[in-house]
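Apart from one protein chain that is not included, each protein chain of the complex appears where it belongs.
Going by the order they are written in, the chains are A, B, C, D, E, F and G; count residues from 1 in each one.
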Amino acid sequence: MKIGRGHKLLFIGDSITECNRTKGKDNELGAGYVSYVNALLQVNYPEMGIRVINKGVSGNTVRDLKERWQEDVMHERPHWLSILIGINDVWRQYDTPFMKEKHVYLDEYEETLRTLVTETRHSVEGIILMSPFYIESNKLDAMRCTMDQYGSVVKKIAKETNSLFVDIQEAFDRLLKFFYPASLAWDRIHPSAPGHMVIAQAFLDAINFDWKKEL
Amino acid sequence: MKIGRGHKLLFIGDSITECNRTKGKDNELGAGYVSYVNALLQVNYPEMGIRVINKGVSGNTVRDLKERWQEDVMHERPHWLSILIGINDVWRQYDTPFMKEKHVYLDEYEETLRTLVTETRHSVEGIILMSPFYIESNKLDAMRCTMDQYGSVVKKIAKETNSLFVDIQEAFDRLLKFFYPASLAWDRIHPSAPGHMVIAQAFLDAINFDWKKEL
Amino acid sequence: MKIGRGHKLLFIGDSITECNRTKGKDNELGAGYVSYVNALLQVNYPEMGIRVINKGVSGNTVRDLKERWQEDVMHERPHWLSILIGINDVWRQYDTPFMKEKHVYLDEYEETLRTLVTETRHSVEGIILMSPFYIESNKLDAMRCTMDQYGSVVKKIAKETNSLFVDIQEAFDRLLKFFYPASLAWDRIHPSAPGHMVIAQAFLDAINFDWKKEL
Amino acid sequence: MKIGRGHKLLFIGDSITECNRTKGKDNELGAGYVSYVNALLQVNYPEMGIRVINKGVSGNTVRDLKERWQEDVMHERPHWLSILIGINDVWRQYDTPFMKEKHVYLDEYEETLRTLVTETRHSVEGIILMSPFYIESNKLDAMRCTMDQYGSVVKKIAKETNSLFVDIQEAFDRLLKFFYPASLAWDRIHPSAPGHMVIAQAFLDAINFDWKKEL
Amino acid sequence: MKIGRGHKLLFIGDSITECNRTKGKDNELGAGYVSYVNALLQVNYPEMGIRVINKGVSGNTVRDLKERWQEDVMHERPHWLSILIGINDVWRQYDTPFMKEKHVYLDEYEETLRTLVTETRHSVEGIILMSPFYIESNKLDAMRCTMDQYGSVVKKIAKETNSLFVDIQEAFDRLLKFFYPASLAWDRIHPSAPGHMVIAQAFLDAINFDWKKEL
Amino acid sequence: MKIGRGHKLLFIGDSITECNRTKGKDNELGAGYVSYVNALLQVNYPEMGIRVINKGVSGNTVRDLKERWQEDVMHERPHWLSILIGINDVWRQYDTPFMKEKHVYLDEYEETLRTLVTETRHSVEGIILMSPFYIESNKLDAMRCTMDQYGSVVKKIAKETNSLFVDIQEAFDRLLKFFYPASLAWDRIHPSAPGHMVIAQAFLDAINFDWKKEL
Amino acid sequence: MKIGRGHKLLFIGDSITECNRTKGKDNELGAGYVSYVNALLQVNYPEMGIRVINKGVSGNTVRDLKERWQEDVMHERPHWLSILIGINDVWRQYDTPFMKEKHVYLDEYEETLRTLVTETRHSVEGIILMSPFYIESNKLDAMRCTMDQYGSVVKKIAKETNSLFVDIQEAFDRLLKFFYPASLAWDRIHPSAPGHMVIAQAFLDAINFDWKKEL
Partner (left out) sequence: MKIGRGHKLLFIGDSITECNRTKGKDNELGAGYVSYVNALLQVNYPEMGIRVINKGVSGNTVRDLKERWQEDVMHERPHWLSILIGINDVWRQYDTPFMKEKHVYLDEYEETLRTLVTETRHSVEGIILMSPFYIESNKLDAMRCTMDQYGSVVKKIAKETNSLFVDIQEAFDRLLKFFYPASLAWDRIHPSAPGHMVIAQAFLDAINFDWKKEL
């Protein structure tokens, strides 16, 4: 398994990552995929003492990540860093088409993400880049097309920077052969519990998690 | 215009019709298409004294309408009756596929709706039947296909019973050439203000509303 | 229709314009005439991509508009600007006659409004000036008389500055032949849904809105 | 002073009488004219031990009083009874003209009030009948005209049954020479503190209250 | 009557004066004696246009008045000023005897009050000084004795500065022959509605208010 | 110590006994003297396994105890029973003198209490009767005089029925030589924490509690 | 995998099973092990269409299960039934030792559980019995000893009735070699997210869940 003994693993992203972590108390990890990843890491690798941190903030685009990168990433000095961003960058172009000041187009997205990853790459053991996704099975759908473009950019940057790439969109696509989108996410964006488990599984597979490890 | 002087016009349906009418006070008509229809009727036909009543209830299927028909329709003795039902009948099949007890399949839908309309037809001046809709432009989408079948049933019953048919799905389809679904309804079901105006316009056109009437 | 493709249309005013826009979320346009105007523009002119912005603030007089003009109007760089102000300027003279510091008398009103309109006129495509109103049919009523004076000032400034003038008071007066004031506004100021539709209609007629436009 | 030692004085009516008595705790008399009457009776006639009871209920018409008369009046066995009813009977005809089921027209008003007063007259020391009112100075206003008719009916019944009549409308009319209606009641119905004092004064004058009594 | 046409009358003091004025909205005068005084002034002298202002703050001692005197009194430029302070100065000595930092002893009270009155005397038409009070009929009670000393100081300063003195303690003492303290104030400090009317009456008598004035 | 191993000790009374036990959760004993008695019993006699139950209800008089006696006392089958009642029986006569239906005069109090104690005496190991009290040092105060009469009745019934009598009034009187009433109870009725400790001490002394017992 | 296509799997138990399922909306499965089991089943076996139902109720003992068995189990007609009960049966003996009416001792526990399982065994495909547990590593701890006895009873009944037995206590014991109890459950009872994952894993292993299944 890639994460090492006593390592700090930091997740940054938008509301998918946040998943209510700022509500209630004793809830630093939220109730979504970050919490699932942590639970499975603690239970299967209790001897490793891995520290998981959630820095997801609802509504964020890559532009917002840039603003809080120094404080929320660099200052925390993680060993591993996972980034899941881009959904709002695309979504705002489709749900509020006239509020152009909220749109983050592909150029800005690519440039900003590349800068963040490149500048951080040598301060950490490794970076995991997850593709943004849209739980829509029609690949000709306009917003799905755009999201796929953003996903391709993530894949490209992962390759350039020798980061791990996790294709969340593909993981959902496999399930969409069996489920209608509305049963995995009421608005095709925010996953249900099974949807968050899809992300957790894809993430853990990417870091060579052993699902059948004996204590 | 079809609605007569001093007539009572009753709308029944689900959350699209309800639109928060049960929340807050002095809000009997809700904040959606029923309120818009009423506002336009009062403003363009102030001399008519038309009474509009909203009996939408969130989450309802045609099975629920049947249960409350006696109290919420017959007991109110409206002159005109408008029905917009079927969205939840279809949606539950797709967002909670395993809770089969909540699904209302096409046969039950058709039989129940036909019975309600037939039994009521002669107690009122007229009935307006609106098609259920799904704000999804991909006509091959599974849920859209099913919704279209339910819409066809509504059209058939309208014809059989000499009711007015209003094709809400078609009205939304016209706009979907210009807008992405998410900008008309965050979950492709519950319309934004412009979405509700689409329904109101389609309804008013069906009853020969004069948009340029002078006082 | 006067508003052009991709144009930004900004409404500024008091609680009539605000209409709860600051309450709840995803409610930037409020629930009143601004929302109706936007809905009808989007639905009848979807190909135009018009952006509507609501900058109404409850309780505002023209003195308050002046204070926030730079930030809320100039900074937003709208193509079209609609102003509906003056109701509180008058009302405070009648409901709290002894709190003179809250009164904005006719001279100050005229001078302030003229300055704002004049200074802005050349930065925008056009300005729409709506008359303040009082939903009181007795034209001899003291507060109605004062309100009519303020309305005349608005008309005069519209003429001087080549702005569009919309006579909201007259639009309400037409309806007051059929309705008692209390049924259009519980306090003769804050309109019900039909009352807001009156304002929306008058506004849209002034910009040559086509009510029967085909898509 | 007419009220005797140890007597129970019961006020019944609508929201003007209720004045929030059902909200908060230790607030049985509300915050309006009933509380003022009680305060002045206790302070100027502390030796009398008069018990004041408030049975106002918001939104009530004379039709509602009839329904709760047995429990809220007869069962309480007051020595003196004060009735202020009719405002909602009239108001509903003007603010919700199409909800005719909520209107109480003059015939029903007169008949119901006369029955209640006549049946109760011999169980009590005395009855005070207060006129319903509308804080509108224009006597030609439609709702004011109707309210005046209802007031005349109250005066007639007072005479027939040998009850005390208190002309609240006239008391407000005297003040309307100095104040604009909005400063005495924001909706011309629900009085401000000074408005409630007007009612309290008129009531107390009618029962020969001594304003300058020495202890 | 002493207060002149168009004059501003400002009340300052502690929770007795405040009486919830900071809670709810449209409640600038609170629900206690200040509101009663205003109501009676407006109703009996509507032609005078008197402006009443409430600057009571819960828990205040004379030490607190001194801190906010510049802003809450001088800055408001009243014609008449009424002061009711001292209850908390005394009470804290008895209910929290060990928190000595909250006690304001007689020397500090006298010196501070004299300074405030003297410095303000020539900026206003007149000052009304009301005695602090304790609704306790046993004049040998320790806290009553102390309160009476503070009342004497107020009387002395009134005389020195040619201010009006209103003996609220004496007004309550008259009523205590008839009522047990608990029925005028649950904690012997905060008056019920009749208790506030006692203060209002005493104040109004002191300024020669005409209780029977005709309009 | 009188309470035996494994015994159930039930306290019944008014708000002094209840002390918020019905608010919050895991708070069955409230925050007053019952909780203190229980804490001291558990800590000094942990080997005894004594079960304490609180059945105080705010606002109760002896008339209310009678109504719930069967359910709240007999049905619980306690070994020991402690009763502290009478404060509201007296207080209502003084704070709401005109609401005579809420007063419980001495005859009814004595008769009801005697009946309850007599009927229960042989079902329990012992009964503790605590005197009602008023934290007022002036023994000539009207309400204090009345309270003392009720206390004498409790003492008499204790003697007749061979119950333990605890003189809470006397316990407070000892402290009133040092403290002003307001520092022990803001309204002279509801004790502060030290006031509740006075009751707990008096109760525990009456059952021969050993304050210095070694474990 | 043991659960068949289209099967209904019902979980019954106490707060561990409930895990807030009754709070919020769209939360029928709660946020604990039941939700995790469902997520993993849906994601790894999407083709199976398994319906999971949560009938956990906070605070329940086996005595409570018996009362609601007919409605919550038999009436639902599940194919598979999972039971996790006994924690409160034991806990109440230790945290509220004197409230004996809340204790369920071993005899009653065994007899009740055996009856429920035996009566239901032939109506379902299979029953999974999970051991109650206490996250305490000291096996000599009194409550841990008792809990182990209850666990043995569950194991015995599983064997007698040919049910699957899942040893949750053992699963936690394995982790307690690495973690201090407080990090798995703040009160040694209610698991954190990792603790719930332990239960989910143990359950899924018992039904031969394939952790690496390909879609």
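Operating definition for what follows: contacts are C-beta pairs under 8 Å (C-beta built on N, C-alpha and C of every residue); 3 or more make two chains touch, one makes a residue touch a chain.
Small disclaimer: the values here were computed from a predicted structure and weren't measured.
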{"item": "Among the chains presented, those that the missing one touches", "value": "A, E, F, G"}
{"item": "Of A:I3, A:I50, A:L65 or A:I127, the residue in touch with the unshown chain", "value": "A:I50"}
{"item": "Residue of F:S58, F:T115, F:T161 or F:Q201 touching the missing chain in the full complex", "value": "F:Q201"}
{"item": "Sites on subunit E contacted by the missing partner chain, in the whole complex", "value": "97-99"}
{"item": "Interface with the unshown chain - residue positions in subunit F", "value": "26, 29, 31, 35-36, 38-40, 42-43, 46-47, 174-175, 177-179, 186, 193-194, 196-198, 201, 211-212, 215"}
{"item": "Residue numbers in subunit A that touch the chain omitted from display", "value": "49-51"}
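The criterion applied here is as follows: only the chains that are shown with their structure count from here on.
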{"item": "Steps in the shortest chain-to-chain touch route ending at subunit G and beginning at subunit D", "value": "2"}
{"item": "Rigid-body rotation angle, subunit G and subunit B, from Cα fit (steps of 5°)", "value": "90"}
{"item": "Matching chain pair for B-C (criterion: over half of the contact pairs shared, by residue number), options B-G, D-E or B-D", "value": "D-E"}
{"item": "Same or different contact residues where subunit C meets its copy subunit B, judged by the half mark", "value": "same"}
{"item": "Centroid spacing, where centroids are CA-atom means, of subunit A and subunit D in whole angstrom", "value": "67"}
{"item": "Computed distance of Cα centres, subunit E from subunit C, in Å", "value": "46"}
{"item": "Gap in Å, rounded to a whole number, between the CA centres of subunit F and subunit E", "value": "40"}
{"item": "Subunit G residues counted as touching two or more neighbouring chains", "value": "none"}
{"item": "Chain contact topology (line, ring, star, complete or other)", "value": "other"}
{"item": "Which chain pairs touch, all of them", "value": "A-B, A-C, A-G, B-C, B-D, B-G, C-D, C-E, D-E, D-F, E-F, F-G"}
